[in-house]
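All protein chains but one are shown in place.
By written order: A and B. Residues from 1 in each chain.
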Amino acid sequence: MKHRKKAGASIAAVTTAALLLTSCSSGGGGTSSAGDGTGDVEVWAHQGKDTEVAALQDAVANFNASQSDINVNLTLVPEADYTTTIQSTSAGDLPDVLELDGPTLASFVYDAKVAPIDSYVSQDTIDNATGGDVNQGTVDGTLYALAQFNSGLGLYANGAMLDAAGVSYPDSIESAWTADEFLSALKTLAAANDSGYALDIKENYGLGGEWGTYAFSPLLQSAGGNLIADNKASGVIDGPESVSAMEAFQSWLPYVDPDEDDSALVDGRVAISWGGHWMYPGYSEALGNDLVVLPLPNMGTGTKSGAGSWTWGMGSNTGQGAAAGAFLDYLLNDENVKAMTTANGAPPATKSALATDALYSAGGPLELWGQQLEAGCNADSVTSDCVTVLRPLTAGYPVITSEFASALAAIATGDDAQSALTGAATAIDQSFSDNNDYK
Amino acid sequence: MTTAQKQRSRSHRLHAARSYLVLTALAALYIAPAYYLVVGSFKPAADVLSGLRGFVPEHLSFDNYRSVFDSLASDSTGYFWQFMVNSALISAAVVVVGLVVNSMAAYSFARLKWRGRDKSFLVVVALVIVPFEAVAIPLLFMLNGMRNSLLVQSLPFFANAFSIYLFYTFFLGMSKEIEEAARLDGLGSFGTFLRIAVPSAKPVFATVAILTFLTTWGQYLWPSLVVSNPSYRPLPLELSVFSGQMPVDWGEVLAFGVLLVVPVLVFFVSFQRFFVQSLASSAVKG
Partner (left out) sequence: MSNLTVDRSPRRKLRWNRQDIPGVAMAAPGVIGLLVFVAAPFLVAVFLSFYNAQLNSPRAPNFIGITQYSRLFADMQFWRALGNNLTFAAVVIPVQTAIALGLAMLVNQRLRGISIFRALFFLPVIFPMALVAVIWRLILSRSEDGLLNSLVHVVSFGQVGAQDWLGNSATALPSIILLSIWQGVGFQMIILLAGLQEIPQERYEAAQLDRASRWQQFLYVTLPGLRNTLIFVVLLTSILAFRVYDQVYILITSGGANKTATQTVLYQATTSVFDQNNLGRASAITVVFFAIVLVITVIQRRVVRQESEA
């Protein structure tokens, strides 16, 4: 008697859950519409550096002030939770315009959370986007996102300290340090520094997060390995090339400053900082002419670096496609792109802004990184000629990055590289096979 | 005083002195992290991370506090007072509604008879050990339509199995005579609950209120799942924004931390004696 009644209650609960599941799962996959080009446009962006936030807020304010048909409302979401927030928000609750971390775009297309933008954004804007930008924003041949800026990744160094220690350093992509040269440079520099350290890898960002994948997966590709190939990670991410890259990484660790206060290079505790473009404003202000900009170490097949950054897309259920497109056109114009890239030191992702950019065009201090971006490729077509490699454009990217970054963090605390990477490979492959390769 | 008394009082003083010494040493060591928090909040970031010098009160200023308020001054980032108000409202709601709902339920289980009572109580007891973290994700799945509201941050916490259990053990121990007297006076079940049971259970109410307030004020996981709009964000979630924004200014983070704790501290200091007593006595009886 009791059992039957308890079973009855459980069945009721289970049926309810089933109903919830099916109703929830059909709530995604929206259809966007253009609207009439007027009204409110909701925009979400990540809350990054103060200067970036200010530049974006200015762009929004100026757009609102410049015309009276469209009103943009901006909401900032903490950077650390941004992607998770989009993942846990259903398509119907997403805004008209949203920023996306470039490599996560494919997974949001897979979840039907973003709408194609080519019918809403002007053709001029699309034509003005750099090749790398279009590559990053295109999934299955359809354009979903465009960016204001790309990213630059490499080594910053204090030239004065290098000279004082007698360490020679590269002045071009071709002359990048080899892994051995890099290690011996670190040893020399650490010996010459009171702190006993030579390198800062921004541990304070958390190696287990996206920074880990962005900043250090190029090492795998530079060594001849990769994160994934043909939707398989086993043998690739834990293949001999990748493992040797990570073991080399491990050998540098004794010379790495924990950098809790994020100012190791500025304070002189290290001579080299593994860094992205956003550090340029602060570093150039602190080090002035002593600051030199170098490529990442060459692990065997030529130096490789990262690319891709925050990009702008549209919510799949937006009813304000035309108005949102107008805002995006405005955001991607030269004036706003320049304002943003001045604020964060990033390479512009529009041809017109890049051509006249003070930092990245010929003769500028970050010219080397600009050249890196010109020789870009996708992760599934790495050649010895290309330098910057976009992170894998697959809907399974969240798993790849989480597994690789965790493995990297474990390797950084001393774990065996092969077993950490093999663990990552197994998890990635399982996720891919469970989800039919995320097709 | 006799010699014996003099000897005893001297040894008392020695004993007292030794106790004070031990207590002070322990308290100093114990409170060091909190002291570090407060002192660090008034220092520039570089001084915060400088080894033991982090304890020395030098270069003090309100700059960090000013920065906290300055950087939280727009609709897109949210306003500090707004985070504070959100936390306060959510905590107040959960505490007050929780006290009502859970004490009533516990009284019903402990003192009233009705069909299905024992089975229902078994379910409640079983649910005591289910940690919130375990149901957070399915709950997110269920409540997805309600995200970004104060309601979604309070509603799931009104009913609390542990609070019911605390009230229950107290009400079990109530004397039947008083209840019967009340019944003879014409008070119904609810009336007895209100006029007799509640006043006698002040210690438990206070205990449950404190526990609930502490847990709700410090909530991190649930808000991180259901809130993306700064207008609805509570304080502890905002702390993660501060400590996650590169470059991290540790001075500002500590200042934010102090601001996070101060209201709770004020709350406690005001009601200190009452709470400590009641917390303790309910545990002893329970």
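Simple rule for what comes next: a residue touches a chain if its C-beta (ideal position, glycine included) is under 8 Å from a C-beta of that chain, and two chains touch if they have at least 3 such contacts.
What you are looking at is a predicted structure, and each value in this text was computed from that prediction instead of being measured.
In the complete complex, the residue from B:G78, B:P156 or B:P230 that touches the missing chain is B:P156. Which of A:P116, A:G209 or A:G345 touches the hidden chain is settled by the complete complex: it is A:G209.
Even with one chain removed from view, chain B keeps its contact list with that chain: residues 16, 19-20, 22-23, 26-27, 30-31, 33-34, 36-37, 40, 48-52, 54, 101-102, 104-109, 112-117, 119-120, 123-124, 126-146, 155-162, 164, 188-190, 193, 214, 217-218, 220-221, 236, 239-240, 243-244, 250, 253-254, 257, 260-261, 264-265, 268-269, 272, 276-277, 279-281, 283-284, 286. In the full complex, chain A touches the hidden chain at residues 5-6, 8-10, 12-14, 16-18, 20-29, 80, 84, 87-91, 107, 111-113, 203, 206-209, 257-260, 398-399, 402, 406, 409-410, 412-415, 423, 427, 430-431, 434-435.
By our rule, only the chains that are shown with their structure count from here on.
Averaging C-alpha coordinates per chain places the centre of chain A 39 Å away from that of chain B. Chain B meets chain A in the complex at residues 45-46, 48-49, 71, 74-78, 140-142, 144-145, 147-148, 224-226, 228-230, 240-241, 244-248, 250.
Those residues of chain A that touch chain B in the shared complex are 20, 24, 44-45, 47-50, 53, 57, 73-81, 84-85, 88-90, 93, 204-205, 260-263, 278, 282.
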